[in-house]
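Shown below is the structure under consideration.
All protein chains of the complex are present and in place, except for one that has been dropped.
Right after this comes chain A.
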Amino acid sequence: AKPYEKAVDGGLLPDANGKEPNPGGQTEGSKWQRPRLSRKSLMKCCLVKWIIASTTQQGPDSSDSDLELSMVRHQPEGLEQLQAQTQFTRKELQSLYRGFKNECPSGLVDEETFKSIYSQFFPQGDATTYAHFLFNAFDMDRNGSIRFEDFVLGLSVLLRGSVTEKLRWAFNLYDINKDGYITKEEMMAIMTSIYDMMGRYTLPSVRDDSPGEHVEKFFQKMDRNRDGVVTIDEFIETCQKDENIMASMQLFENVI
């Protein structure tokens, strides 16, 4: 079931019929009438509007109303559904949601917040670019924010999934435009962002061609048919043949 979204705002609530109220507007069936020097028409006069605008505090009010309309709240799917979709136990899901909700009371993580959170783990370098890629990897329906379901589904794959699923997830991360192929440019972007996270003070220091060199090695290893792109099958096959990679896949299982 799709999660429903409640638009909560203090101002214009849709009434029971779903019709939006018309603030200050004219009722239906209005014909053009001669402008009379009534209070209403005076108020519409530009000069008067300008005077009133400059004397009253209108700025914050208008932005407030904008804010209220856009502040949506998201409730996740039920616990049972999530249990079915992921490999987490009920208690684990409860614990995860409590932490998530505490950090993001609105139930959604937008990209800026995500970047700032992720950057805190890598203080020496600049983690924003990689966080951007990571965000896109989690945000499966590409709506610009991570909901709890995305979060938990991603974590389920990473922590409880099979090796193939994890490799698929990694491929999805590297494939920036999600077209099924990893090009050299995409890999270069990913690699640069990873090296960016290291920052300036490293031993040996990160040279300008370090990411490029790393990309070359990657392609040499992964790109079987030397066509300049890495497909998902090439990727999975190569990784399964590499014992180091296979062994390291078990590393993070105990994180939660």
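Throughout what follows, a residue touches a chain if its C-beta (ideal position, glycine included) is under 8 Å from a C-beta of that chain, and two chains touch if they have at least 3 such contacts; residues count from 1.
Operating definition for what follows: contacts and distances are computed from a predicted model.
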Handout entry: Among "A-type voltage-gated potassium channel KCND1", "Proteasome subunit beta", "Kynurenine--oxoglutarate transaminase 3" or "Dynein light chain roadblock", UniProt-listed name of the chain not shown
Key = "A-type voltage-gated potassium channel KCND1"
Problem - Selected residue (touches chain absent from view) among A:173, A:188, A:206 or A:232 - result: A:173
Fill in the blank from the handout: Touch with the missing chain holds, among A:84, A:203 or A:255, for A:255
Problem - For chain A, residues in touch with the removed chain - result: 91, 95, 98-100, 102-103, 117-118, 120-121, 134, 137, 151, 154-155, 158-159, 166-167, 169-170, 173-174, 190-191, 194, 214, 217-218, 235, 239, 244-245, 247-249, 251-252, 254-256
